[in-house]
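Here the complex is missing one protein chain, while the rest keep their positions.
In this document, chain identifiers A and B correspond to the written order of the chains, with residue numbering beginning at 1 in each.
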Amino acid sequence: MVTINELHRYGRTKLIMPGTSACPGCPLQLGMRYLAMALDARFAMVIPAGCSSVIPGAAPYTAFTVPVMHVPFASSPAVASGLRRALRIRGVDGPVVVWAGDGASADIGFASLSGSAYRNEDIIYILADNEAYMNTGIQASGTTPPKAWTTTSPRGKTEGRKDMSLIMIMHNVPYVATASIAYPMDFIDKVRRAASIRGFRFIHLHAPCPPGWKFPDNYTVRVARLAVETGMWILWEYNQGKLTISSPSVPYKDKGRRKPIEEYLKLQGRFSHLTKEDVEVIKANVDKQWDLIIRLTEIYR
Amino acid sequence: MINQSQVSGRGIRRIMVGDHAVAEAVKLARVNVISAYPITPQTLIVERLSEMVDRGELKADFIRVESEFSALASVYGAAAAGARAFTATSSHGLFYMYEMLWWAAASRLPLVMAVVTRALGPPWNIHDEHTDILAIRDSGWIIGMASDVQEVFDMTLTAFKLSEDERVLLPVAIGLDGFVLSHTTEPLYIPSQEDVDSWLPPRNPKVPYVIEPGGEPITLGNLPRMDVYHELHRAYMDEAMNEAKNVIHEVYGEYGKLTGKYYEPLVECYRCSDAKYVAVTMGAWSGDAKVAVDELRDSGYPIGLIRIRYIRPFPEEKLETYINGVRGVIVFDRDYSVGFGGVLAGELMGLVPSNVSFKGVIAGLGGVDVSPSDFRNVMVSFVNDVERDGYLRVRKWWYIPSVNGGD
Partner (left out) sequence: MSSVSSKYVKYILSRPMAGAGGKTGTWRVHRPVINAERCIKCGLCWLYCPENAIDWLENKTVTVDYDYCKGCGICSDVCPVGAVTMVKEGVI
């Protein structure tokens, strides 16, 4: 596993330039930095519409230090497919990364994502999931958790959520993992492992959003960590047929070691309206998800 | 029409349908990346290109995407990474691409697309109409419309040269009429690979820029600091469109030297230089309109035909030249802008002086057959009406055949 001492060499290197348009405490900024460290800023990136279209600032300048294409909302997996194919033909190596949000991945761009995944295109797809359409001002997406407040679910989301990473495994791609901005070493390791193999690789990065989830700017990492510690977000890795629970999440296989889910929920204004019954439903969902993932580790061993 | 005696030596002659002619041109252009999604009547293009790639005749990647939107998105990505790329579609497929069409054009990357023209539903209708390709006329694509299978081939091949020219750097769409050209066999002259190679070198991946890992850290398309950058960018697109008119001239000049086949690049003037009346058409039915013109000339009617080859860039200077001095202009639109009328009529009317008679005819929608005698009858009544009344100005007039059993 990568250590912070190894990363010290980036201590003064601006892989993402400061002075961006991101909100204070933005988790996407953290994820993007870790991604750039993992690949030593040697990759090309395709970004669909979303917060990350705005974050790098205004032309003719950008905070990004790698070649980037901003592209229409639903198009990024297809654009990246063509980009990678052309690079292969030209004999140019190096990762092509899609950096997309939950709207672009789970909803409007789902067909394009599914197409690229099933064709096993040689790209790394990072779903930076802040669990709603944040760039347009907090509307519910396919990954917004049930009961969560958004501006289009004012009394709480009534639908469930798409489990994007499990859906991706069913596309028979070689690599799928979940990650969290609170666990940069785990995320960086996963990006590097993904980069070491070929084909379609998918990393689902949990990215708590202060204005969108209604918690203070300084709690981004705290909330992301609590998601893992309460078992709400499980870190796991599927690598070419083998699924394992990642080390930060291993203790929480044991339900007794998980922190109370209320600790996670109470920090977020989007859950402030929940009833006791709602919380019980959420708890049951967490247990169910853990059962499923543990079973999958037994199936994909 | 191609004068066969003009055709120079090294190529081969084949008979072929229009869709396969597109595929032949793509092969000769040594395209690197192809992506397309099947839709009637374009499907023969994807099928033939897939065969060519599978057989190794064409060393290219064929990306089997799940939609037209992804077809254009993936060839767009390929173009950004320096490849020569091609896609093809029709009708609903073209509309499914719509957002990407604009993004690709404004990204200034060279791309070529064949559009097999077809009506839009409902009702479902796979037959010919130009409304689909004309609906992308504001998007930044150069748009040509062929009138026979040879021209389909020639327009497709020259499109690569045109699109990649540093003075242009805009994508090019080639229209061919669904079934009328796409599925109709005609004689075709195909230049040799050596001749094409000598004239169309591999694409320079650095022009205008390349997105690649480890490459220059450029970002395409983030928000502009000032909105006027957006406006300036569109003004550059306008400049390039204007420049494209000259480049089209040049490219067809070179192509003529290479193959012996010369075209009037933007607009074809058929018996129009001494005409007192001109008809205006675009696409395959121009052949039928020419037959009507010939017959009318034989009967003493001083009429000629203006055939638009490229509707974008809009060839206004040429059109003005040909319209100048005539008594009347009649435009045939195989398209309909709902609530307005014929698209070509609308675009041309501004070039027709107010003292010159004008008629916009909408006909042939949804594949309705318009024969030379239909053209002749409509042209004759226009000329007779103007001669009788001295002046006529009708922007929109429907020519619909009587329906058997209908009302």
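Keep in mind that, in the parts below, a residue touches a chain if its C-beta (ideal position, glycine included) is under 8 Å from a C-beta of that chain, and two chains touch if they have at least 3 such contacts.
This one's a predicted model, so the numbers in the text were calculated from it and none came from an experiment.
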| item | value |
| --- | --- |
| Left-out chain, listing which of the shown chains it touches | A, B |
| Contact with the hidden chain (one of B:70, B:158, B:222 or B:286) | B:222 |
| Sole residue of A:59, A:98, A:168 or A:261 that reaches the chain not shown, by the stated touch rule | A:59 |
| Footprint left on chain B by the chain that the document does not show | 106-108, 166, 169, 206-210, 216-222, 224, 229-230, 232-233, 236-237, 239-240 |
| Interface with the undisplayed chain - residues on chain A | 4, 7-8, 11-12, 14-22, 24-27, 29-30, 33, 55-65, 184, 210, 216-222 |
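Heads up, the rule we're going with is that only the chains that are shown with their structure count from here on.
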| item | value |
| --- | --- |
| Averaged-CA centre spacing for the pair chain B and chain A, given as whole angstrom | 44 |
| Complex contact set, residues of chain B against chain A | 32-33, 35, 60-61, 63-67, 69-71, 73-83, 85, 99-100, 103, 205, 211-225, 229 |
| Touch list for chain A against partner chain B, complex | 42-44, 46, 53-54, 56-62, 64-72, 74-75, 77-90, 92-96, 111-112, 114-115, 119 |
